[in-house]
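Dumping the structure here so I can ask a few things about it.
Missing here is one protein chain; the remaining ones are kept as they sit in the complex.
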Amino acid sequence: MNPINKHNTHIVMPFEYHQPATVRAAVEILRKHPGAKPLAGGTDLVPKMKQRLLEPKHVVNLKKIPELSVVEDRGDAVYIGAAVRLREIEKSETIRRRLPLLSSCVRSIGSVQIRNMGTLGGNVCNASPAADGALGLVALEATVHIAGPGGERQVEAKSFFEGPGLTVLGEDELVTGFTVPVPTEDTGTCFISVGRTALDISTISIAVALTMDGDRVKDAKVVLGSVAPTPIRLADAEKQLKGKTLTEKLVEDTAMKVSESIKPITDIRGTAEYRREASRGMAVEAITKAWREGRTQR
Amino acid sequence: MKIDVTINGRERSFDVPPNTLLLNLLRERLDLTGSKYGCGIGECGACTLLLDGEPVLGCMTLAVDCDGRTVETIEGLGDGDGLHPIQEAYLEEGAVQCGFCTPGFIMTTKALLEEEPNPSEAEIREYLKGNVCRCTGYVNIVAAVQSAAGKMR
Partner (left out) sequence: MSSKPAFKVLGRDTQRQDGVAKVTGREKFASDLSLPNMLHARVLKSPYAHAKVKRIDVSAISDPTVVTLTPDEVPDARFCPRLMSTPEATYKDWTVLTSKPRYVGETIAAVAAESEEAAQRALESLVVEYEEFTAVFDALGSMEPGVEPIHDYIELDEETLKVESNIACHLEIEEGDTEEGFRQADHVVERTYRTNRRYHTQLETKSVLVRPEPNGGVTVWSTTQTLHNTRILLHEIFGIPMGKIRVMKVPIGGSFGSSIQVNPVVPIAVALALKARRPVKLSYTREEDLHDHCSYQMIFKLKLGADREGKLTAGHLDAWLDIGAHQIQAYPLLGCVVGWWVSLYKLPAKSYVGKAVYTNKVPSCAFRGYGNPQITWAVETLMDELAEKVGVDPLDFRFMNYIGEGDLFWGQGPSVKSVIHSCGVEEILTKGAEMSDWYNRPRAETQTGRHRRGWGMGRGYHTSSAGAPVPGTVIDFGGAMLKLNEDGTFDYVSALMDHGGGTLDANAKIIAEELEIPHHKVNIVRADTGTTVYDVCTHASRGIYSGGGAALKVAAQVKQKIREQAGNLLDAYPNALKFRYDQQREQAVVYAEGIEGREITYKELAYTMRNKNLGTIAAVDSYRQPSCPPHFTGYFIEVDVDTWTGKVRPLRVIAGADIGTVINPKLAKGQIHGGLAQGWSMTVNEDTPYDPTSGDLWNRGFISDYKVPTSMDLPSLEAFTVFFADTYEPTGPFGAKGIGEGALNPVAGAVANAIQNALGVRFYELPITKDRILEALKRKEVEA
């Protein structure tokens, strides 16, 4: 059957709806009903159900669980619940001030409507290599909190993803939130992405965080989206920056390294050659902006 | 599942299967067809409505998720015979051509002006970017939002 014959303006397959009030109860439902799907904003899950790419028999709404919706400044880190909506993150004064990189990653996702519905947990669990929110979390070395029948476990953001749509999450597990370390005062960050229009999944995106001592790079994080099966940190490029005094030449060399070390594919959003070519200029821009910002913040 | 939803100021109770989408509930049960199906995947904004005052997409919202909440659609705007200033502005500025996207745009505009009564042109364009119009090139729409902001101040 032609797959479009399964697409519908309705969700055709019936399911049982659950609305637990605690993480524990949610996990219990997931355990009891293998294949059950957690629902947060619905911006990814619902279209997939309308297209019958997913046909869960049980849907577990996470938005009635208060603990999943908190944003908490914990001093050296900010904790963000998995069901916090993207628009709340964008509007959060705490996140804007303490995690400007994450704030700008989130602002680039979808439209106002999508961000009113979608959650950070959803953006991450969907595990798209193009997820802008995920890029920010990886660059900031966030920790992903996971609840399962055996209790809670924590995973580094960069190890959470295993491929497009694939994560380390077990069927009966749930992401509950993210601990995002607040970069030191002397850290400059930058996120940029390119799409075909202003409302598009990124063809390519980059997030950079540089901790500076004057013009010297103390620490560097360079993360790219849509160039690999998952958001990736480019260790080679980071190594090239760490401990060095930044010059325009070094920025350009590093950007070249970025371009050389990625192995993107061609898809409908852009060609592999494009991504390799664009990554160079984008890396120059992102590194330069992070550099300037890190230097002045000091 | 039994749900209670306030729709355009009126409390209503429904018994819906959980797979019912808010857009279909409005269109099929209440004949509130102002919210349109344009793409079904959140790309066009034609089904934009306000849920607890915030713009969301009816085509991706489960009706059961609206239990105890407030839904406002284009049909709830204005009072009786009078048009809302946003509706007036859309007409005066020639922001309406085929009109299929118009309800979604007007609802997004309402949310914007409630959030930011005095938006810059750039803010307007960013806020409206989730609503697709294929007729107007957005020029008269942006002008209408500016004009509506003036009327509402």
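By letter and in written order, the chains are A and B; residue numbering begins at 1 in each of them.
Quick note on the criterion: a contact is a pair of C-beta atoms (placed from the backbone, for glycine too) under 8 Å apart; a residue touches a chain by one contact, two chains touch by 3 or more.
Model, not experiment: these values are computed from the prediction.
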item	value
Given A:Lys63, A:Arg216, A:Lys242 or A:Arg269, the one touching the chain that is not displayed	A:Arg269
Sole residue of B:Gly99, B:Pro117 or B:Gly150 that reaches the chain not shown, by the stated touch rule	B:Gly99
For chain A, the residues touching the chain missing from this view	1-10, 12, 194, 196-201, 203, 268-271, 273-274, 277-278, 280-282, 284-285
Footprint left on chain B by the chain that the document does not show	27-28, 31-41, 43-44, 46, 73-75, 77-78, 83, 87, 90-94, 96-103, 106, 121, 124-126, 128-143
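By our rule, only the chains that are shown with their structure count from here on.
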item	value
Centroid spacing, where centroids are CA-atom means, of chain A and chain B in whole angstrom	29
Footprint of chain B on chain A - complex, ascending	7-17, 19, 39, 42-43, 46-47, 49-50, 59, 61, 63, 87, 110-114, 116-117, 198-199
In the complex with chain A, residue positions of chain B that touch it	1, 17-21, 24, 37, 40-43, 45, 48, 54-57, 59-62, 64-65, 108, 111-112, 126-127, 129-131
